[in-house]
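Here the complex is missing a single protein chain, while all its other protein chains stay put.
Here is chain A:
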Amino acid sequence: MIEVKELNKLYSEGRGVRNLNFQVDAGKAFGFLGPNGAGKTTTIRLLMGFLKPDSGRVTINEIDCWKEKAEVKKIVSYLPGELHFMESLTALDFLDLIARMHGNKRQIKRNRDYLASALELDLKILIRKMSKGMKQKLGIIAALMLDKKVLIFDEPTSGLDPLMQKVFIDLILGEKKRGKTLFMSSHQFVEIDRTCEHVGIIREGELLTIQSISQLRDAEHQTFEIEVENEEELEFLKQRQLNLVNIQEKSCMIRITGEMDKLWLALTQVHVISFRQRSLELEEAFMDFYR
């Protein structure tokens, strides 16, 4: 459905994307992860036909995203990373405008009302009086109400509270069940973990890897931050054939894959000052690429 081949786009200051290659099959969800300035938004702008590729090709459903930029929008819904609206309109006026620009189907209005109630957004409020979170909800409604085959979302949950992030993930899972193709950039590992089948990691404009979430799960590991009483005890842990990383004077991180017995056994023989599990497993796997 989405195909990116040997795509290059460099800005004058040297940023951009280099030799990107990936594809997203119809009905599948692709998460796009990377630190700030890695090239996620540039890739999305190329998919949306806002930027002309220096070389390479971007197609959605075999429609060229640059040459046929208006045509491709017939099957695409988009949520930008930076949301700015026409501030003097109400949310309802704005959604009506977008619906009309998409052909004003009656179903769009029904979807709009359903989404507004799911995301608890009052559509009569003037946009300029809305908080960042409310504007994010409005952007999500504008994208999802259109019922397009392909969803392109740039950091869709930024600004949403945890409760609404969960509602958003449920909405996306619902869309997936209905066969939608999703391309989503994010900093939120949880939403990628829960919604996507594949994930691509981009850094400094280059795609480092594409992996399936299930592959990552098979290789998942857990990381613990441990502080012991003295250097001798740390030395003791080093000799226990544990995977110690980031070793400090009296503390270290221990990465465990599979059984935990060896760790517990070692810890019973030292004085543990502090013990903390580090972030989520997938996040930890991605962090390796980020660094």
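Observations on the structure shown:
What we mean here is this: contacts are C-beta pairs under 8 Å (C-beta built on N, C-alpha and C of every residue); 3 or more make two chains touch, one makes a residue touch a chain; residues count from 1.
Criterion: contacts and distances are computed from a predicted model.
Within the choices "Germination protein, Ger(X)C family", "Phosphate transport system ATP-binding protein", "Sigma-B regulation protein RsbU (Phosphoserine phosphatase)" or "ABC transporter permease", the name that UniProt assigns to the complex's undisplayed chain is "ABC transporter permease". Of the options A:Val4, A:Ala38, A:Ile60 or A:Val76, the residue whose C-beta touches the omitted chain is A:Val76. Residue-wise, the contact with the chain that is not shown comes from A:Leu97, picked out of A:Leu97, A:Val190, A:Ile210 or A:Val270. Interface residues of chain A with the unshown chain, by the touch rule above, are 45, 48-52, 69-71, 73-74, 76-78, 80, 82-86, 88-89, 93-94, 96-98, 100-104, 139, 142.
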